[in-house]
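Structure incoming, see below.
Not every chain is included here, but those present sit where they belong.
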Amino acid sequence: MMQRDITLALFFAAALALPAQAQDPQSWCKSKWGANDEIGAANLITPESVMAATKLVKTGKTYALGGETNSKTPAFGPRSWALVINQPGQVGGGGLGPTKTNYNDDIYMGYVGTGSQIDGLGHIGVDNVYYNCNKNADFVQANGLKKLGIEKIPPLVARGIVLDMTAITGKNPIPEGTAFNKKEIEEATKRQGVEIKKGDVVLFHTGWLSLVGKEDKRYISGEPGVGKEGAEYLVSKEVLAVGADTWGVEAVPFEKGVGVFEVHQILIPKNGTYILENMNTGPLVADRAWEFMFVLGFGKITGGVQAIINPIAIR
Amino acid sequence: MMQRDITLALFFAAALALPAQAQDPQSWCKSKWGANDEIGAANLITPESVMAATKLVKTGKTYALGGETNSKTPAFGPRSWALVINQPGQVGGGGLGPTKTNYNDDIYMGYVGTGSQIDGLGHIGVDNVYYNCNKNADFVQANGLKKLGIEKIPPLVARGIVLDMTAITGKNPIPEGTAFNKKEIEEATKRQGVEIKKGDVVLFHTGWLSLVGKEDKRYISGEPGVGKEGAEYLVSKEVLAVGADTWGVEAVPFEKGVGVFEVHQILIPKNGTYILENMNTGPLVADRAWEFMFVLGFGKITGGVQAIINPIAIR
């Protein structure tokens, strides 16, 4: 893929003009799930909530919420991706043994944050403090996170809802920087006749993903998304995860007065709420499948920060 | 992780003594799902089959069937794995912007076939012919498969069953080379009171995975598993996928008269049936959770051969 040469500076221009906010690490980071908790809102998943999610399945239709990741996938910052295929032990052609067995192996070389992904609780911090008061100097190592790694996350099975924000705004795609706050979110839930419930996965449909492969530079330079108030509102609803068909889920350029990826900070370190990026919400919206059973399991890379994902929606 | 220095030759000794078998590429490879099919047994998944799987959920308990992948994971052949964590744009400490945002990024450098994985239909061939008569020279490129790539696979949602072979054999772990053929498989289904149905995911529990971290060399040098007749039997049942808590699912050393990974050939290229390796079957067996809803979605790496997975079992 083409290397992203958009520096972080582009996103910081407005934010840097604001006065630095003092943080008392002790005041905001203590998790309601206890001092040793590493999974945040995944604690909301119970056998009862899973049963309830399962009961949402009425037709058996499934939706792949993940899109493709390859070397052309537009991604944030310096991220790159390469796939290599080789055939170990088979040079010279032919197959192995009497039944002439051939095999291909594959190799990844690249940034995990490329394409459809989940942000684990080790992804975002506030002044060097991450979820549940974990200081980065204590748990981040160059070969993996010692705490908050994605391998800690249990199966994410929940009720999922998709909110069609293109219907609310009348635009498709919704322009970059458009923020979804409490007013807009409530408008969508009302229009669709769905509630946001505790433990839900809430996905926002913006149409932004349709720019991929057509206007990659525009795609990765901004996006519509959740605003600061919207993030606080979703947190008040105790959701499990917030996702969108955008690369970063929050409004970029950031709203006036909002810090750099501050919505990420509100969701992840401050509330242990997961973020799902580049979700393929279009087919759900096309079917008016407003609520569904959401199931996500991803490769448990020890010490990983994010994961490339393909959640399944079933209804 | 320690590099595997076990050459493929170790597995070929017996096999090489056998006469080469002539293959008529046309006779075996035509898929019953049509000349353009790329997904094999995934065609068995229908809304009805998904509904039926969903109805198996009675308690809401979930099981992560994937284990961890890291640099110490024992893996076949030359495979290696490394994870790198970095903090782009944040050298010099502190966070970005007024709310002092920190972030970690992660990078994979390694073979996909490390740990819990699915073998896609582009993984195994017979004399240079892969599933549905695709010749490797036509579809395999060094930067990705042009056909049969894992991105083609739809959400894998099905009824899953686990067969406790340790109870059948009386051994835990079952010794390497022990083959499960029709007799053993039927014994297990009978003992547990479960049937193998069309479209099922069938997992074999052998106890082999318990060797990881204790006897890695032994672990990766052999395994109990499905035998040739067993593979044909499972195929006759039209299963979606066959998995086990072993690295390769089939009996190694191979049975007498059986070719190199011939069970892989019977399942994957000959019948478009998926293979799931290093499945964490222990907890299912401990709960006597013989049947369950099986849900698997994995990152859609364009042109990929395998994927690192963590399927979810729900019952």
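In order of appearance the chains are A and B, and numbering begins at 1 in each one.
Here, a residue touches a chain if its C-beta (ideal position, glycine included) is under 8 Å from a C-beta of that chain, and two chains touch if they have at least 3 such contacts.
The structure displayed is predicted, hence computed values, not measured ones.
*Asks:* Please give the number of copies in the complete assembly; 2 of them are in place here.
*Replies:* So the full homo-oligomer, as given in this file, consists of 4 copies.
The rule we apply is simple: only the chains that are shown with their structure count from here on.
*Asks:* Report the inter-chain centroid distance for chain A and chain B in whole angstrom, where each centroid is the mean of the CA atoms.
*Replies:* Centre separation, chain A to chain B: 27 Å.
*Asks:* Considering the complex alone, what residue numbers of chain B touch chain A?
*Replies:* That would be residues 7-8, 12, 15-16, 18-21, 23, 45-52, 54, 57, 59-71, 77-79, 82-89, 93-113, 115-116, 122-128, 130, 136, 140-145, 151, 154-155, 157, 259-262, 264-265, 293, 295-312, 314 of chain B.
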